[in-house]
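To start, I am sharing the structure in question, which I have written as structure tokens.
For this view, one protein chain was removed and the others were kept in their places.
Moving on, here comes chain A:
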Amino acid sequence: MFYVSIFFQYMSQYVKTKLQYRTDLFVEFLSDLMFQGVNLIFILVVFGHTQLLNGWTRDEIIFIYGFFLIPFALFASFFNIWDFNERYIVRGEMDRVLTRPVHSLFQIVLERMELESLLGGITGLVVMGYAASRLHMTFHWYDAVLFVLFVLGGTFVYAGIFISLASISFWSDARSSIMPMMYNIGNYGRYPVDIYNRIIRYILTWILPFAFVGVYPAAYFLRKTEWYTYSFLTPVMGMVCFTLSVLLWNAGIKRYRGAGN
């Protein structure tokens, strides 16, 4: 209960500080939209030269992309820890975090939230809606429940991977230059994984399970029955990933030593 109330208090503080600088907020919205636009343009341009991507149509790929944007937006809003090493370890900020009365990871989530990224979720819904109407898709009432579960699963898969990567900085003080690249690899989960060879498919499913953020859950709504097993695994994968990463984090915290003064 304490966690919930403190979460909303941080949230309202955040909104207040953001509304102070409205032009900045606007520019950030715009740059987010551009980021989503870049990926959409890629799909559109590519399908200007081909009809099918290994049997998947343009609108199906667009639908997957729209779905992907929603868990990604949630992830980007609350688990913005890609620069954890520089921001907390190198500058010694972690000492302060550890003195706070909430779990250290939760404290960092609170401090680093970026609610404006949630807008990406709306973009995602619009993109999905566009694709769904072109595909004449139909939905059952329970699809809404599954949708929420899959979105949460995807969010936690993403969060788990990035928390694990951040935890590595407790062991080695290497700078976090691989983080931006991870964002790139995350993009490959948006395409039907059957286009990749076995190794990459395996990596995207079990090692860096980005496929559970895009193609697997979206395949359910596209009624691709052959992928259903993976689709329904999405919430499980989310939980497993997240739990493992928190365990790793807790183990790392024990090893943490302040970085000088």
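We adopt the following convention: contacts are C-beta pairs under 8 Å (C-beta built on N, C-alpha and C of every residue); 3 or more make two chains touch, one makes a residue touch a chain; residues count from 1.
Criterion: contacts and distances are computed from a predicted model.
Engineer: Can you work out the missing subunit's protein name as recorded in UniProt? Choose among "ATP-binding cassette domain-containing protein", "Daunorubicin ABC transporter permease", "Outer membrane receptor protein involved in Fe transport" or "YceI family protein".
Structural biologist: Per the UniProt record, the undisplayed chain of the complex is "Daunorubicin ABC transporter permease".
Engineer: Please identify which residue in A:118, A:149 or A:185 touches the non-displayed chain.
Structural biologist: A:185
Engineer: Given that one chain is not shown, which residue among A:5, A:197 or A:229 touches it?
Structural biologist: Of these options, the touching residue for the absent chain is A:197.
Engineer: One chain is left out of this view; which of A:6, A:53, A:152 or A:253 touches it in the full complex?
Structural biologist: From the options A:6, A:53, A:152 or A:253, the contact with the absent chain belongs to A:53.
Engineer: Which of A:11, A:30 or A:98 touches the chain that is not shown?
Structural biologist: Of the listed residues, the one touching the omitted chain is A:30.
Engineer: Over the whole complex, note the residues of chain A touching the chain we left out.
Structural biologist: On the side of chain A, residues 21, 24, 27-28, 30-31, 34-35, 37-38, 41-42, 45-46, 48-50, 52-54, 172, 174-175, 177-178, 181-182, 184-185, 188, 191, 195-197, 199-200, 203-204 touch the unshown chain.
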